[in-house]
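What follows is a single structure, and I will ask about it in a moment.
Note that this complex is displayed minus one protein chain, with the remaining chains in position.
Going in written order, the chains are labelled A, B and C, and every chain counts its residues from 1.
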């Protein structure tokens, strides 16, 4: 399989989504409003991770296009929990992509403590062989959720999915601290947003 | 008029077009083929230039959206004259934009010596106030055409459109030298393209 | 005063420091080690803020070069509290800059709850008028400290330095939550670092 050429359109999807979501951020700044988007990252899933996922889920290689939904992945990180839902609304309203699935791990966190909002979208991308509709995943989370998730991801990788009980417990405590930080921040959110409006108007 | 907020969607169009056209270049490289695109630049027309154009052409400010076609501008620079037409074909085939006008100053150069292919397109862009269809100009030219045009532009600006006869003459000679370079390069084009294919396959 | 031309060398200092500190991050990744640097941002102080600071501190305009130390500012954000000190050590060892002052608001936080490590450095930059030695500030903090400080900064701006008592209290609580998150993360730090080493070696 020529992976480079197979993954090139996915890399293009990631680049386009990043530019489009960054555009939202800039427009809020021009309007002197609080931007619900703090920053955006994106990546194409590395080939070894694709192969591992295909093997675990018994997905034949010719089906990975349709059955692995996160080959193209974009992450939107925001300041406040409310911002997550504002971003979801904005993505739902767009005409240049189609949402095919939504998973709300914010209001209903995973057992591990993981919180994030996931959207699976279908995105039309022009390639040198014509237009293709590809799947991509958009993850939306706060700074605190992101901090926690980054660490959990590294640990999960190390322990191949079975983190020892004592470390799991500590991760839980860190998740609670992250949750607490999000809650405290929400309490001053309204004040901060108004302050940012004044700030950008300067 | 709040220019920042009025021009923000045009800035977004420029960013998206740049990412999309750069994507074409990368895909050719992945396929180990000669890319017809050498590099891409883009800009939003500065406000003083918009005002000047509006005044010269008696365009009321409320109509600049529809009557000034190059507020968003993207330039595609290529190695060989043939590449220009290959790029035009690819843009015509895209489903994410609509060509509303074509001007071929390559096969029929302007009196000044200016050569370039111009496309006016209509491009749908998502803004925080919903989807908008905006006009944009795509200029396509070779490296030699670009070199000449850059200099002519500076001179035109200096002399406010009426370049003195002797300088005009020298510019014409430079235009001929640029044309000659394009012709000589076309003679070895086939060889170079094949060489690039081998090069990228490495 | 020609601000653009006066600030250009400072902008150059910011760009060079960003590239140099980002280089540290990449080298850790190549070596498959935990990078103490998560991300880097930089900015030149906006002219209105320079003028305000000069006025408040009665600094004559001809002295702002030597008396305002944060015209060029770079911020280094890291995952763990220990990383802050690792970064300070690395900056102290460099031969391409000179540290002229250190302020440790990490081990001894400000009354407001603010925590960060500040370095004032002297940096030699080549300009078109020859080499100049300019002052710059490097702030080093964790993700949680950064999150809190960003919000406090907006509020301070809104209330011109005198935040009402009730909001101040809520900010204090948020600072405690951020501190708690840093502590919990420190507990699993060793595990996460080792996991990242394995991760990057992949």
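As a working rule, a contact is a pair of C-beta atoms (placed from the backbone, for glycine too) under 8 Å apart; a residue touches a chain by one contact, two chains touch by 3 or more.
Computed from a predicted model, the values in this text were never measured in an experiment.
Trainee: By the document's own contact criterion, which visible chains does the hidden chain reach in the full complex?
Mentor: By the stated touch criterion, the chain not on view contacts B, C.
Trainee: Return the single residue from C:11, C:99, C:120 or C:167 that touches the missing chain.
Mentor: Of the listed residues, the one touching the omitted chain is C:11.
Trainee: Pick from C:1, C:19 or C:187: which residue touches the chain that isn't shown?
Mentor: C:19
Trainee: For chain B, which residues reach the chain that was dropped from this view?
Mentor: Residues 48, 79, 143-144, 147, 150-151, 154-155, 157-159, 167, 170-171, 173-174, 176-178, 180-181, 183-185, 187-188, 191-192, 194-196, 198-199, 202 of chain B touch the chain absent from view.
Trainee: Residues on chain C that touch the omitted chain in the whole complex?
Mentor: Residues of chain C in contact with the hidden chain: 4-5, 8-9, 11-12, 15-16, 19-20, 22-24, 26-28, 30-31, 90, 93-96, 124, 126-128, 130-131.
Criterion: only the chains that are shown with their structure count from here on.
Trainee: Just how far, in Å, is the C-alpha centre of chain B from the one of chain A?
Mentor: So the centre of chain A lies 35 Å away from the centre of chain B.
Trainee: Spell out, as numbers or ranges, the residues of chain C touching 2 or more other chains.
Mentor: none
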